[in-house]
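Shown here: the complex without one of its protein chains, the others still in place.
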Amino acid sequence: MLGITGDLALRIAKYYALAFILLLPLPLAGDYVTHLAIMIMLYSITAASLDILVGYTGRLSLGHAAFYAIGAYTSTLLSMNLGVSPWVGILAGGMLASLFGLVLGIPSLKLRGPYLAISTLGFGVIVQLMLINLDWLTRGPLGIPGIPPLPGGPLDLRSKFSFYYVALMLTSVAVYTLHMISRSRIGKVLMSIREDEDAALSVGVNVPLFKVLAFIISTFFAGLSGGLYAHYIRYISPAMSALSESISILSMTIIGGFGTLTGPLMGAAMLTILQELLRPYLEYRYLIYGALIVIVMKFFPSGIYGFVQFLSRKVRG
Amino acid sequence: MPVSRNLLIGLVAVIAIVVIAALLLTMRPIGPAGEETVKIGLIAPLTGSLAEHGLDMKQAAILAVEEINSKGGILGKKIELVIEDTACKADLATAAVQKMITQDNVYAVVGEYCSTVTLAVQPALMESKKLLLVPVSVATKITEQGYKYTARSCANQWMQTTQHADFIAEHLKPRTAAMLGVNDDYGREGLKIWGDRVKEKGVRIVAEEYFDPGTTDFTPQLSKIKAADPDIIFVVANIRDAANILKQAHEIGLYKQFSMLGGVTSEEFLQLAGDDALGLVHVSYFEPTSKRPVAQEFVQKFVQKWNRMPAMYSAGVWDAFMTLKYAVESAGTWDVDKVADAIRKVRFEGAQGTIYYNEKGQAQTKVLLVQVQKVDGKLRRVILYPESDKEGVYIPPERLWGS
Amino acid sequence: MQPTLFIEQTILGLMMGGIYAAVGVGLTMIFGVMRLSNFAHGEFYMLGAFLTYALVMALGGDPYLLAPLSAIAVGLVGIALNKLVFLSLYKELREAKGAAAFFFQDLRFIMLTIGLSILLVDLALVVWGPIPIAIPSVFTSHIVRLPGGLSFSLARIMAFIVATISLIVLYTFLKITKTGKAIRATSQNPSAAALVGINTYRIYDVTMFISTSLAALSGSILGPIYNVYPTMGLDVVAKAFVVVITGGMGNLMGSILAGFLIGLAESWGGLFFGTEYRQVVAFLIMILVLWFRPRGILGGRS
Partner (left out) sequence: MILEAQGVIKRFGGLVAVDDVSFGVREREVFGIIGPNGAGKTTLFNVITGFYKPEKGRIIFQGVDITGKKPNEIARIGLTRTWQIVKPFLGMKVLDNVLVPIYVKRGILRGISEREAIERAEEILEFVGLSHRRDFLAETLPQGERKRLEIARALATEPKLLMLDEPAGGLTPTEMDEVMEVVRKVRESGVTVIVIEHNMRVVTGICERIMVLNFGKKIAEGTPEDVARNEEVIKAYLGERFHVGG
């Protein structure tokens, strides 16, 4: 299917299963660690989805948080205003996000590099301002408290313990799907666009179509994780679409190692954990945080993933 | 290199990171042995664009804890303060609060500045039965959701804005008004409440303008207001923006009566705005010049420790800690349900005045209305209202400006 | 609508445009020459303002007199950072081949400057504290009244004049001096410039100096008007990028034109749609311009 042999799919699935099993006992470490793990997973989906756009297709986005916010708002408003099940809401959130991905993807087809980056930045800001200004729909800048939790049948998904397992399952599925897409024919075609648009055109690749497709895939997953976030934290506000959020998602993708898909997972884990470890330093901690970003990027262009590879090569001699 | 080996390296690394971090993060700090303490958390924006207000909160919290501990703590237990930065971001704040709940096992959390952050952390705190004492966030909704463990020690948006609107309508008697607010929850709610209230009293709103957070130049908005020619201009903004708004209004020749909410009650505001603040009428729920002994003591201690005058946010934080102290002492137990009930019954003299709470946990603080006037050549806030605290009379700004 | 309101809004929009242009010029220059999207540009603006404040405290005098000093100091910081962080990366970049490799280098540079920005904002927070600081100047309190009810502070007019002069000086410098010509040559074609014997790394230093000191100068002349605080750079940098992109990255005249365009668009947009839509209008204008001209009004580098 799609150019992945069942063999490869199975082999990669095995690693995911292994990771899944290894991460099962984590909630025993307490609610704080569980909460962080859940946040890391939600960020992982978003950062990995951005990687499809940035790392695989070579399209820089500084507005990815907007899709995360659109997913969150869609699911929230559907479930609170129309009584739609949050599960359906999350899916609808992903779809609406990818619709907006289409809306952003088409006009930005001709744009490259910083032009694309700043346009997407503008899109993020516009979405944030619309969430604030269209208060008849979005309930305005104060945001929406009291979002219903995910219905879990016998499980109470307000508890972090049970939510962790739902999130672990969904994240595994989502990231595995992204992984499969990146290894599929579509993934290879996207990479060819990243490598050289003209060359891709000259061998018959419908470049505009695939660029838009990359936006749609990427934003769909961002929307999904936004919906999950909304029903987990149970409070959302327009600040979700702020530039700083987009930048932190992009940081995870790039610092983790773009174009690898496992890199963004590492980035999400590292940056989230780093922020927590630096907590005791209060207002001094961003000195360390900023300096670390500079150092990693200066010495390891392919991010933490590159660093880990470097280490493993050293170990093996 | 084979695909699967790279993947393996990646996944193993992720798991290693997570597990090592889990170990690091769950290690409990070793405290002084023997002495029993109760931990209280403070969440505030210590970094980011609102860090100046976080500083007000942090300094007051440290001072309050020192004060309580120097008098033997609460029910014999010393208080240990845990401070976390939120940068006014919901995700950082929820993680911080989760850490406080799980790792530090705090008894209560005091915070936050941003209403959006307070609302974000509220469910987690309520479900784990931790008290949330809100000293600054004014969004009315925070205490309207029926949470038993939430209490707010400052006047909320509704209280201060309606009382402000009533005062303006009754004493200044404008026929028309313009409104200018920051385009976020604070500004939007403020303008809505104020506008509706003064309209009931027959005041016509001739302009409603917004500016985005981070704006430094307000002349476009002010120019529109100037063209609408209102009798009074109501502004919802924090210190930095408010000072610029007054300066720039005068720059483009907009000399009108300005009025604002409580967010501008600080010495720094008067320094930043300078003489442009003359004539401004605004809400205050804390006056450092107040003659009341408790306020005097608070101001004196604050100045002694931090070498600056406390802002009203500092007073809110101080009173939040004092609420906890008096509530626990009157309940005679640390049992959180009993303390939550006790909060709704205590009545004490705080920095802001006499503090007591309603059923919803909203402090019924006194809202003061002040005007910035010159006393002995120095800018000072003069209390106009209520009668009991009155220090002077309202002077139309034209007379204060002289020419 | 009153005609005076429209005129006043237009003038205010143009004045804002002047400020956008002043901040944007350094940003566009550094992109044109070094291909660097500098997300830390706002922090040099902020550093300039704080340094001016520090100089006023230490030496006394008016911030508008001390601004050039602080601009030079920040320019030197820019050179130091260039040597410390970016230079070796440019040497690596020479080896890079293919569109993807360049794209990835761009990403790396963007992330580096974001890290730098986080670091510098926090540095300012730790050193000078979070409370906004007013820099006293004789110019801020003087208000010039024009006929028709219009008036501006002398400081604002000063800022406009200083910005204009520095743009003219920069323009002349690039047109007539040898270094200026070398900068333009490097901007147009770095490898050809290297072939004719231009030391491009030295040109990068000079460009960094000019760019950061221009940012610092803007910060120094606007600081007394808008006050000084650690996140002031973040408040301008996004808008500066919008201006630079609209004008065409690397195109000096484009930035100046786009500065005025965006300034006007915001003013008029606020007038017609309500001020809560000012920014929406600014960003939509940018997106519209890019729809028809993917490389900005006057065209720029990709």
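Chains: A, B and C, in written order; residue numbering restarts at 1 for each.
Methods note: a residue touches a chain if its C-beta (ideal position, glycine included) is under 8 Å from a C-beta of that chain, and two chains touch if they have at least 3 such contacts.
Because the structure is predicted, anything quoted here is derived from the model rather than measured.
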Chains shown that the absent chain touches, full complex: A, C
Absent-chain contact - pick from A:His35, A:Arg112, A:Lys160 or A:Arg194: A:Arg194
Contact residue for the chain not shown (choose from A:Val84, A:Val205 or A:Ile288): A:Val205
Touching residues on chain A - with respect to the absent chain: 2-5, 185-186, 188-189, 191-192, 194-196, 198-207, 259
For chain C, the residues touching the chain missing from this view: 97-98, 100-101
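One rule holds in what follows: only the chains that are shown with their structure count from here on.
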Contact graph of the chains (line, ring, star, complete, other): complete
Chain pair with more C-beta contacts, A-B versus B-C: A-B
Inter-chain centre distance, chain A versus chain B - centres from mean C-alpha coordinates, in Å: 34
Centre-of-Cα separation between chain C and chain B, whole angstrom: 34
Interface hub residues of chain C, defined as touching at least two other chains: 122, 125, 276, 279
Residues of chain A engaged with two or more neighbouring chains: 129, 132-133, 283, 285-286
Contact footprint of chain C on chain B as seen in their complex: 46-49, 51-52, 54-55, 183, 208-212, 214-217, 219-221, 223-224, 226-227, 239-240, 243-244, 247, 250-253, 268, 271-272, 274
Parts of chain C lying in touch with chain B, wherever the complex brings them together: 2, 4-5, 8-9, 12-13, 15-16, 19, 122, 125, 129-132, 134, 140, 143, 145, 149-153, 156, 222, 226-227, 229-232, 234-236, 266-267, 270-271, 274-276, 278-279
Residues of chain B that touch chain A when the two form their complex: 3-4, 6-11, 13-15, 17-19, 21-22, 24-26, 46-47, 51, 83-85, 89-92, 94-96, 98-99, 101-103, 115-116, 119-120, 122-123, 127-128, 139, 141, 145, 183-185, 187-189, 212
